[in-house]
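For this view, one protein chain was removed and the others were kept in their places.
Chain naming follows the written order as A, B, C, D and E, and within any one chain the residues start at number 1.
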Amino acid sequence: MTPALLDTLREITTATITTMLLKKGIRRCWMSGPMPLAPGGGRLVGPAFTLRFVPVREDLATPESWGKPISTRAAIEAMPEGVIAVADAMGVTSAGIFGDILCMRMVRRGVKALVTDGVVRDKAGVVATGLPTWCRGTAAPASVNGLTFVGWQEPIACGGVAVFPDDVIVADDDGAVLIPKDLVNFVAEEGEEHERYESWVVSEVERGVPLPGLYPPNDDAKARYEAWKKT
Amino acid sequence: MTPALLDTLREITTATITTMLLKKGIRRCWMSGPMPLAPGGGRLVGPAFTLRFVPVREDLATPESWGKPISTRAAIEAMPEGVIAVADAMGVTSAGIFGDILCMRMVRRGVKALVTDGVVRDKAGVVATGLPTWCRGTAAPASVNGLTFVGWQEPIACGGVAVFPDDVIVADDDGAVLIPKDLVNFVAEEGEEHERYESWVVSEVERGVPLPGLYPPNDDAKARYEAWKKT
Amino acid sequence: MTPALLDTLREITTATITTMLLKKGIRRCWMSGPMPLAPGGGRLVGPAFTLRFVPVREDLATPESWGKPISTRAAIEAMPEGVIAVADAMGVTSAGIFGDILCMRMVRRGVKALVTDGVVRDKAGVVATGLPTWCRGTAAPASVNGLTFVGWQEPIACGGVAVFPDDVIVADDDGAVLIPKDLVNFVAEEGEEHERYESWVVSEVERGVPLPGLYPPNDDAKARYEAWKKT
Amino acid sequence: MTPALLDTLREITTATITTMLLKKGIRRCWMSGPMPLAPGGGRLVGPAFTLRFVPVREDLATPESWGKPISTRAAIEAMPEGVIAVADAMGVTSAGIFGDILCMRMVRRGVKALVTDGVVRDKAGVVATGLPTWCRGTAAPASVNGLTFVGWQEPIACGGVAVFPDDVIVADDDGAVLIPKDLVNFVAEEGEEHERYESWVVSEVERGVPLPGLYPPNDDAKARYEAWKKT
Amino acid sequence: MTPALLDTLREITTATITTMLLKKGIRRCWMSGPMPLAPGGGRLVGPAFTLRFVPVREDLATPESWGKPISTRAAIEAMPEGVIAVADAMGVTSAGIFGDILCMRMVRRGVKALVTDGVVRDKAGVVATGLPTWCRGTAAPASVNGLTFVGWQEPIACGGVAVFPDDVIVADDDGAVLIPKDLVNFVAEEGEEHERYESWVVSEVERGVPLPGLYPPNDDAKARYEAWKKT
Partner (left out) sequence: MTPALLDTLREITTATITTMLLKKGIRRCWMSGPMPLAPGGGRLVGPAFTLRFVPVREDLATPESWGKPISTRAAIEAMPEGVIAVADAMGVTSAGIFGDILCMRMVRRGVKALVTDGVVRDKAGVVATGLPTWCRGTAAPASVNGLTFVGWQEPIACGGVAVFPDDVIVADDDGAVLIPKDLVNFVAEEGEEHERYESWVVSEVERGVPLPGLYPPNDDAKARYEAWKKT
């Protein structure tokens, strides 16, 4: 992804992105569950780095397992700068996948954000690290209380959406959406124009124009919009 | 509804309203799901204007459908000033029924509030319009991603409550309740007295009186309350 | 519980407590549901005083029942100073178990906090009483709308956790956890050391040390930690 | 309960019982969850003997706990002949509260039936004991895998219904309903007449009479019914 | 619908119909919830006649309401011969929408089947009427215990699917699917060919051919199939 493309995408709301993807027949792109732990922090864009958990098995998911080769710690060390970590926690809300220490290390490595359909633990600590986090909330227990970590950079499920490594994630106060990597350019182009059009509609509604015929536009509205664009 | 009646109801909490309705055997009056998008905004009262969605059908719920005669846009243009729009979104939380543009138009038309068991999209934009909104949260996708709009001013379900056009809605930080239109006067009268009684109970508890015998009152407490009312 | 023990526990996060209990094979100690009604209020510790509800039965759960010998009012009068009231509301989110008046009386009696897997009513009023409350949110209807109160100081379920009278409750922004009374000393001792160790790990991560080998520690990290402790 | 009363109730469907209780304002009397493990076994009536579970706590719910004074074994030995055991399993479907051995002992003690909002284990074995069982299905794990037994003959919740010891349970292929003990005579009398009336309606529908005016009856239908009753 | 079209559709499984509709981008056509009350009864096809319920409101949903102009009784009298009644019960499983008497009347009127995302009551009686029924099971209480009937032949939701009057319903042991009325001919034609092709695949698998290259077919398999069709 070029810096210019990143800049363009950062100006397109997640709401608009879902509308652009619907034009391509894609309805399953908004993740149900991940919402900003600290709302109001703006929009972030980056390629997905995936993490995968399965349910706890008491003989495997123990504090000792944190030292094994396949561990959340090892996964974090494999994350390149600029990615958005996306963790499939199967929607489990009773075990926090990461706490302040792991989030602090992710910040150190230049990870842009954490997105999960599960929860984090030690809320105050995680917020203090400054790692932008989209999740379902907070729980005190560690991941090993309910989950077993099994790998990274595999296809995963997150909040009802299939995520493949290198798909693009965009997250803001309306949640997190996925753009399939082959559709990133399409979304950037169409989305930019769509945002422009909606800003014109807003100005029209502000001056009292009713919605029918305006949004979506009839021929008259289209003409007025084209005229406005030239100003 | 007379302005005086509206004024009286605005002073009665939704908590008290549910207790008054329980005296008439009505338990299903508080909507499960709608909570204030921007808490702390006070209490609102108005007649219900209903909107109804069914699930998406891919051949019908498309961006193109927004221009059809039966559309959310047309419904908004039919809303009289002073109503509270109540939308049956079947509890769907993955598609926002309205965004900033539609909410802005509702404000223009003098709609008092929006209540839904679904979600809205473009949270920042909706809050900026100033339309008081009770909902289950936010999602990026548009209604057509999961819902098909089918009509207005019909009986609907919202958060487990049956809503008929012109029933009265009261909403505050405890959520939204419905008063069947034939019971509005009863609730206003009984509720006003109940609020007065509870304010006396609070003063009693503040000075250390235990609850048994006070709330509900025994004969002694009733006498003291009557005496207090005369002061 | 001695004041010293209370002081020690107050310095241990609920996150750490769950990790200590996992060492004893206890995974079901964090309550799913209760979260702070007013976050940021710090950590509270105290023995559990249990309350139990069953579903509403229309002939029993009425406003009149509030005056009966087995009532929430009578239970509150039985609460000793310093306890944390824990209410089994069966996870019901459509009927508030307590409002401002009962919470005000609990404050008067020196109750430290209220924890429930249900909800409260009259949110503004409850917050105003200053009673720290962990719950699933707010609803307008009273408990009798959906629940029947049946007793106190019995074993209960709360958010998927079994609570026996005099088990110890610790609650903070990550939620509420239970420490079985026989394990309180173990948790206090191990937890204190664990907090110390994690504060060292944080300082290591801050200076750029990767997590593998550090958290959990290999022999080298253990030695460095022991050296740090002596400073 | 007299044998005559039992005989009368056995002729009244659970469907009719719920309609009779609705006349008294009682809507929460049918348990959501318990259905016959072996359908087609007819209708059973008896007083409730209650059992109560809370969630598992790993230090308490162990195979060893089965030998303690408060155990399912001790509860079974306390059951009088003719009762229907009703177990509050909090709707848990992943741990069977009883298996073949406990059910066999209940049969020996003259227990009429087992009703639970949880599940049983060893389905083939339970069916073989001949104990009529209403439950949510079957699971392999024992109760201690997910539940802790805490007592008997207390008020309980079962499938969303409050059950007090000595309330009357009636169970058939439509599930299990509770009759509050003070309403048993009312239900028996009204229910018997209602069954008679419905059998006449069936004969009318069979000969082609439309439902409006017949069910519920208008004056003409009432007259015809009264005439039929005299034949 | 011509008798020939009905005959063709009756030979196409609901499984195949969903695959044909997927070719047109329609994924929401199988209703989640309705399953045959008496499995093994074969496949049924007919136009939808819709019924709509909203939640109970205690002042409206009473046994008395059964005699009002908008009632399930009146709706049944409006059903033409040959339709399949489809009832939106909002997935409620604790109140049976119909019992034996109403089903018996529907049989008399020539209704082909009843499909609902709710439940029926008096299971034995409903089965005895011979009305083929797809539902989520059985409950003892009547509809007025949890639902209010509000109308017929409106757009409805049923099991997550939008149903419009005169869409075509096909139901068999895999459940019930909807064919949008404009796609009925397409499904009939493509479905018939698809069934033929699958029967050939079955014969190939029976003789030991592996699936890759066969299902879906590569060029060789296509040629062999075309040859088989000519025999």
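We adopt the following convention: contacts are C-beta pairs under 8 Å (C-beta built on N, C-alpha and C of every residue); 3 or more make two chains touch, one makes a residue touch a chain.
It should be emphasised that the depicted structure is a prediction, and the values quoted were computed from it without experimental measurement.
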Missing chain: touched chains present in the view: A, D, E
Options D:I26, D:A89 or D:A142, residue touching the unrepresented chain: D:A142
Per the touch definition above, residue among A:A78, A:A128 or A:V150 touching the missing chain: A:V150
Missing-chain contacts mapped onto subunit D: 56, 62-64, 66-67, 71, 73-74, 76-77, 93-94, 96, 99-102, 104-105, 108, 121-124, 137-142, 144-146
Missing-chain contacts mapped onto subunit A: 24-28, 54-60, 90, 148, 150-151, 154-157, 160-163, 180, 182-183
Chain not shown, touching residues in subunit E: 13-15, 17-19, 22-23, 27, 29-30, 32, 35, 160, 173-175, 177, 198, 201-202, 205-206, 208, 210-212, 215-216, 218
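We adopt the following convention: only the chains that are shown with their structure count from here on.
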Interchain contact steps from subunit A to subunit D (minimum; 1 if touching): 2
Chain located farthest away, centre of subunit C as origin (C-alpha): E
Option in C-D, A-B or B-E whose residue-number contact pairs overlap B-C by over half: A-B
Same vs different contact residues, subunit D with subunit E, by half of numbers used: different
Angle, in degrees to the nearest 5, of the Cα rotation that carries subunit A onto subunit B: 120
Euclidean distance of C-alpha centroids - subunit B vs subunit E, Å: 36
Mean-CA-position distance for subunit D and subunit B (Å): 38
For subunit C paired with subunit E, centre-to-centre distance based on mean C-alpha positions, whole Å: 49
Sites on subunit B at which at least two other chains make contact: 25, 27, 56, 160
Pairs of chains found to touch, sorted by chain label: A-B, A-C, B-C, B-E, C-D, D-E
